[in-house]
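Shown here: the complex without one of its protein chains, the others still in place.
This part shows subunit A:
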Amino acid sequence: MTSHRIKGAGRLTPARKARFTFDGKIYTALEGDTVASALLANGVHLMGRSFKYHRPRGILSAGAEEPNALLDVARDSARCQPNVRASVQEVFDGAIIQSQNRWPFLSFDIGGINNLLSPFFAAGFYYKTFMWPREAWAKLYEPIIRRAAGLGVAPKEEDPDHYANRFAHCDVLVAGAGAAGLTAALSAAETGASVILVDERAEVGGALLFDSGIVIDGKPGYDWAHGVLARLKAMPNVRVLTRTTVFGYYNHNFIGLAERVTDHLPRPNKSLPRERLWQVRAKKVVLATGAIERHMVFANNDRPGIMLASAARMYLNHYGVAVGSKVGVYTAHDSAYEAAFDLKRAGIDVVSIVDCRAKPNEALLSAARVLGIEVLSGYSVVNTSGRLRISSMTVARNGSTNHRKIPVDALLMSGGWTPSVHLFSQSRGKLKFDAENQRFLPNIYAEACVSVGACNGTDEIGALLAEASAAGGGALNLSGESAYAWTGGMIGAAEGAGPDTAVKAFVDFQHDVTAKDIRLAVREGMHSIEHIKRFTTNGMASDQGKLSNMHGLAIAAEMLGKDIPQVGLTTFRAPYTPVTYGTLIAHSRGDLFDPARKTPLHGELVAAGAEFEDVGNWKRAWYFPRRGEDMHAAVNRECKTAREVAGIFDASTLGKIEVVGPDAAKFLNLMYTNAWDNLKPGKCRYGIMTREDGFIYDDGVVGRLAEDRFHVTTTTGGAPRVLHHMEDYLQTEFPDLKVWLTSTTEQWAVIAVQGPKARDIIEPLVEGLDLSNEAFPHMSVAECTVMGVPARLFRVSFTGEIGFEVNVPADYGASVWKAIWERGEALGACLYGTETMHVLRAEKGYIIVGQDTDGTVTPDDAGYGWAVSKKKMDFVGIRGLKRPDLIRSGRKQLVGLLTQDLTEVLEEGGQIVADPNEPKPMTMLGHVTSAYWSENLGRSIAIALVADGRARMGKTVYIPMKDKTIAATVTDMVFFDKEGGRIHG
């Protein structure tokens, strides 16, 4: 295999080699090579197939803007990533690299037929073709489009790598470490400011990596850059991040960085994250993002071997690689001359510089003459040939039809330079059009941010250094010279792009958008750049039109006969380049995806064989199956045992708020619909809380411990929002009240013991309290001692049985639970979970807020009108409850439903109708909110919201299901122990 490495050229060390495979073939690279430079060094230009037409494509650029050479890079079957830019990915020893979007081979690809069929695939093809028949969408069109869309294939195995996140702060964040960025960073650092300097490449230097013509401070640019880097790295107030992309610029100088930590390492240390997300808050941002060279838009400008002039120069000067042996140049800008000169001086045959300008810079022309390079000024390249690599370019004098075919194996092009204003634009800065130089530049800033250097249109090196130094806040006095002052550039289609509508002159390589597509879009009536973009998909690939946007805009403007600013520029959005999901997720995987909250009793529940369900972030015991029991059997047993003996339940997740202060009762009067000032210390009351609109927000039992101290309980899921709701009102509506709220949910482990034997179970463990019915009746609360620790004991019930809730400080919970269960087990009690809790409360018609109510249910709708005080002058929701719609008749009300077939358990959510034979759409009366099998009653029970429900008592309603219609009778909601005697023992 011939090496295209040039002896003495480039900065890589020849002795340090790395081996990798590309499409199964083994190649050798040097350490520091990108995949692109390594393949080019091995003479490989063909690296991929284009998205739509499957045209052979090579490497176009040497940077992040690469639209063509997108590859799949892998270490093993799990560590693989599609759509990796060959110009960005560094080679590592053992890399497995494959081309994409081709079958069966890269050199012979069946999909290439699309290129021949291309007249059928004009812009807007999909919109027009897949319109009808409508039925074909789901089964035919969408699967076909989905299969054809996208390039690489996402890995199927779980990602074995890990990713890190780091928040950071700095005085100055500098994006880009070229001449401008390095200068700004050094200038800022010398003032003592904390600085973060970021560059997406492996090495600092930016354009100095390829531009051999720049001298700064008397040193060649590259050497100067490394001198500055060494100084910066020695300063404690500076952090230099290479291989790191500033991908997002968010509000208030919040900057997202993606650092690629191990992607270049052959055998990364397992402790290292693959990538690290940096979330930086910077007092000031210096944007030194440089400029991106544009391609020329002409016929067949996409063959492998055709690339940006600066890229060829980078491959030569940095990587020591010749991109061809017979090289043509097609340019509208001076910079390509310097590329040609560098190549020629390295011994490469540069056959011709084709300059579409009539009068190029005289200094460049004479330098070309000295080097013996032919310059065809006022000429254009009008076509190219070569199947898998360019073999010739066809040139013609502008306006002439006389063609001359020149054999070449590489063609360098330059349409000039586009300032990289992406981050500035993301920061919501406003751009202005620089008509003279045909470019958009930063104008009005929205953030504490400054642009310097090429991204600000400051091209001359001396001015650039001065601007960057000033931006850093210091005063470096640097001198700089460049070999030539660059002029020129063009945007839009060049001579060779046709008016011919069959010519493929690519504007957007990644999405296969040609000049004729843009013209077609305008002809079809798209006049806004936003519409043209969507119709043609120009700039909508993952490169976001870094190369194509300006060309597309210029072609559209020309067709529309408008100035460019009138046609507008599409908005740049984050991320600047693609960011892996792993990086964005960082630590939030597996156990760290979301906190799993466990109660202090969790270990005991696990040991008792509980199955768990998620309730918010909590893990709650769902049921406790015994050997051979399914859920149904376990729940039936738990329900029976709880009513016949007793059941023990972990209620620790119940929300708890301590309301303390001289105005505590006054505050609760305002927050709940019922009255609290007449509640005596030592007593509890069930309370309903409504929102301002009068709908039920939460409910729970509140115990008064002292005149100025209440123990409020909320639903498990409602705990945080109820506290916020109360705190919100306290701070904004009732700030004069002397009362404070403290969440105590997690202070207490709560063990509910319910059932006829509940008292027998806990009595011996409780000290300092008479638990008799007389001394401690239903709805009492007391502070006492349980097993030697201070406890709060509630006599409350959510089952309709005698019930106690034992609150002990959380660390003692497991120990107390064990003692209670030991006694309970001996007496024949059981442990029960949330499912049994649901069934038992439904048997009693107790509602669950959020299940039986949905934010449109008033206390009266729920049958809890008694809980709304008629005497209070004010509470949250008092006005809402008086709204006409809330007091009208016919509202949906909670009622019980008994199916006429006892064994038929309704489906929660089932719709209810009065007449099952009514033609569709039927009149719906409401829906089933809760439905269970009740083992205690030997039949199914249900709760439902039914229009005018209480007026329908005893009537039959119907629940139409997919395969049958179920008849049910409307009843009240209390199914078990209607007299309610059991609760009092």
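The rule is simple: contacts are C-beta pairs under 8 Å (C-beta built on N, C-alpha and C of every residue); 3 or more make two chains touch, one makes a residue touch a chain; residues count from 1.
Basically, contacts and distances are computed from a predicted model.
Novice: Considering only the chain that is not displayed, what protein name does its UniProt record carry among "Leucine/isoleucine/valine transporter permease subunit", "Monovalent cation/H(+) antiporter subunit G", "Circularly permuted type 2 ATP-grasp protein" or "Sarcosine oxidase subunit gamma"?
Specialist: UniProt lists the chain left out of the view as "Sarcosine oxidase subunit gamma".
Novice: Given the contact definition stated above, which residue among A:Met787, A:Leu898, A:Val913 or A:Ala947 touches the chain not shown here?
Specialist: Only one listed residue reaches the unshown chain, and that is A:Met787.
Novice: Have a look at A:Glu362, A:Asp591 or A:Glu979 and name the one touching the chain we're not showing.
Specialist: Within the whole complex, the residue contacting the unshown chain is A:Asp591.
Novice: For the chain not shown, which residue from A:Arg276, A:Arg294 or A:Arg439 touches it across the whole complex?
Specialist: With A:Arg276, A:Arg294 or A:Arg439 as choices, the missing chain is touched by A:Arg276.
Novice: For the chain that's not shown, point to the residue among A:Ile96, A:Ala164 or A:Met235 touching it.
Specialist: A:Ala164
Novice: Would you mind spotting which of A:Asp811, A:Asp874, A:Asp901 or A:Glu918 touches the chain that isn't drawn?
Specialist: Of the listed residues, the one touching the omitted chain is A:Asp811.
Novice: Looking beyond the chains shown, say which of A:Pro14, A:Gly218, A:Pro407 or A:Pro764 touches the absent one.
Specialist: A:Pro764
Novice: Could you pull out which residues of subunit A are in touch with the chain that's been left out?
Specialist: 162, 164-169, 194, 271, 273, 276, 279, 281, 587-588, 591-592, 594-600, 603, 617-618, 658, 660-662, 738-740, 742-748, 764-767, 786-789, 808-816, 819
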